[in-house]
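Complex shown without one protein chain; remaining protein chains in place.
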Amino acid sequence: MTQLTSRVLEREAFDSLIDALAARGYAVIAPTVRDGAIVYDEIATSAQLPIGLTDEQDGGRYRLVAREDDALFGYNVGPQSWKRFQLPASRRLWRGALDANGNVSEIVEDRDEPGRYAFLGVRSCELRAMGILDRVLLGATRPDPTERSVRANVFVVAVQCGQAGGTCFCVSMETGPTAQDGFDLALTEVLEEGRHYFVVQAGSNDGAELLAELPTEPARPAELEAATTAHERAAAQMGRELDITDIRDLLYRNYDHPRWDEVAERCLTCGNCTMVCPTCFCTTVEDVTDLAGTHVERHQRWDSCFTIDYSHIAGGAVRSSPRSRYRQWMTHKLATWIDQFGSSGCVGCGRCITWCPVGIDITEEARAIRASEEEPVASA
Amino acid sequence: MQALDELIAHVPTFAGLTGEQRKLIAGCGQNEHVAAGSMLFSEGEPANTFYLVRRGLVALEVHAPGRGPLRIETLEAGEVIGWSWLFEPYRWQLDARALEPCDVIAFDAACLRGKTEEDHELGYQLMARFAANLVDRLQATRFQLLDVYGNTEVPA
Partner (left out) sequence: MATLKSQPESELLGPMVPEPFVLRSKRQETEDTWTLELVSAARERGIAFAPGQFTMIEAGGAGEVPISISGDPSDTETLTQTIRAVGLATAAICNAQPGQLLGIRGPFGNSWPVQRLEGLDVVVAAGGIGLAPLRPAILALLANRERYGRLVLLYGARTPGQMLFVEELHEWHNRGFEVHTTVDSAGPEWLGHVGVVTRLIGRADLDSGFAGLTCGPEIMMRLTALALADFGIEGERLYVSTERNMQCGIGHCGHCQLGPWLLCRDGPVFDWQTIAHWLQLREV
C-alpha cells in the first residue's frame, strides 16, 4: 500500500462515511446481527454493525461469540451473500391477461428500477463473486436490457479481512483475502493499544471524491504496516485449503470416482449450499394463473440443482440419484464453470461448508479425489 | 446361372470361407422361390431347413390369439434366417413368412450338420459366423425392447 493513496479514518469519525453515502442518496447495506447470524441489511449508523462480535465457523457449525474488543468488522461471512441484489430470490417478470380461450395478452413487463445502494463491508471473496455473477448474467445470449452490472450501480466499500474464518479458503482460490481492485473504497480495520482506526484506500474516482469529504489524515508508515500485518494475518489463518492445480481436468477424469458414492451417503440434497453460495445463479421460471383464470404472471426464482425436478425432461429426471446431483454441483462449481464462463465458480468463502447440515466440505471432497490419484497402485 | 458356391461367397455371413468350405455348404443348398404370403417355416415344426434370402422381404412373426400375427423383425437380401437348426431340439420357435415374392437358398440342415460333424474346422467357421450374427441381432432386439419412442413414465 502506498502512502499517497491511503488515508486514515478514526473510529469516532466512522459515521461520517455512512452519512456521506446517505447524503449521496445511497441506501447503505451493511452487516447486521439478526437471529444469531450476520446478515446484510440497511443501516443508518455504525452502532448497527456487529460491534465486538466474531464468528466461529466449521463444517455445519456457525456461532457468533463476543470479542474482547469493539471491532466493527471482526468476523467473516454469514449465510447471506450480496447476490440477491444482482439476482433477486424471487421476482415477477411480467403479468398479462388470460381469456377463456387461452389467449395471453396485454403483457406488461416488470421493470424495477435498480436501487441505489452502497454496500459497506464487502469482502474480497464477495467482490470476486459479484464479478463472476456479472459475467454469467450479463453474458446471456439475449441480455436483459434492464440488467446492468452491479459494479456499475453500486458504491462498494470493501473491508479487507483482518482474520480468516474457520471455513475460509480464498487464498487457495486466489480471490483474497486482500482485494486489489473492484471497489470504490477499501477499509482495513486496525485495533491497537488505545487506538481504533481504519486505513482507507480509494479504488475509483467516485471513491476518491467521497474520501476527500471525510475527516481523514494521510496514512503514516506505521499505520500502513499495521494494515499490512492485518492482511497477512488473515492470509495465514485460512481454515481450509483447496489445491486448484489442474482441478478442472482432475474432476473431468473422475466422474465415476467412488468418492461420489461416499458423499452421496451423507448429502441430504437440501440445497443449503446453493442458497448460501455467492455465485450459484440457477433460477427457475414459472407461469402462474390466478384462481379465476383471468390473469397470468411469469415469475423467476432461485432454484437448486439439488432438486429432483431440476433436470426433468420427458421420461424423468436426468439426475435422479443424490450422487449425480452432488457431483453436478461440485463439478460445476470447480470445473465446468471454467469452460462455461472462463473462470472458476468458487471464491473460497466457505459458506457451503459452514451451512451444510452434515458438514460436507468441498475442499475435503476435492482432496480425497486428488489423493486417490496420487496413491501408489496397490500390488495384487 | 451362377453356381451356388459363388453366390454365397458374396454373403456377409459366409465371407472369408475357403472355396472348399463354400462348396461343402453349397452342396447342401438349393435355390427356391417363395410366393408372397407363403410361410417358409412355422412355429413348432422341425428345423430341417434354414434359408439365405437372395431377394425379397421375409417377416419373423409370432401369432397371438385375438391379436393376429405380431411382426418381430424383417429380414432381406443377404441375411440368414434361422438358427434353431443348429441346436437341439431342432425346432422352430417363430413363424417366417414371405412379405414379397422371394428368392431364397434353402439349406438342408441335416446335410450341413452331418458335414460339420466330419469337418470340425467347417463347423467352427460356421459357428463363429452365426455367433456374430446372433450378437448383432441380440443387440438390435434389446434396443427394440427398450421401446425408446414410447411415452416413457418413470417406474414408481
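Chains here go by letter, A and B, matching the order in which they are written, and residues are numbered from 1 within each.
The rule is simple: a residue touches a chain if its C-beta (ideal position, glycine included) is under 8 Å from a C-beta of that chain, and two chains touch if they have at least 3 such contacts.
This structure is a prediction, so every number in the text was calculated from the model and none was measured.
Any idea which of B:E32, B:E45, B:E73 or B:D108 touches the chain not displayed?
B:E73
In the whole complex, not just what's shown, which of A:N153, A:Q180, A:S320 or A:S372 touches the removed chain?
Of the candidates A:N153, A:Q180, A:S320 or A:S372, A:S320 is in touch with the missing chain.
Can you name the residues of chain B that touch the chain not displayed here?
Touching the chain left out of view, chain B contributes residues 57, 59, 68-74, 76, 99-100, 140, 143-144, 146-151.
I need the residue numbers on chain A that touch the omitted chain, in ascending order.
Those residues of chain A that touch the unshown chain are 93-94, 96, 98-99, 101-109, 111, 136-137, 139-146, 255-256, 281-289, 296, 298, 300, 303, 305, 310-315, 318-321, 323-324, 327-328, 332, 335-336, 339-340.
Going forward, only the chains that are shown with their structure count from here on.
If you average the Cα atoms of chain A and of chain B to get two centres, how far apart are those centres in Å?
Going by mean C-alpha positions, chain A sits 67 Å from chain B.
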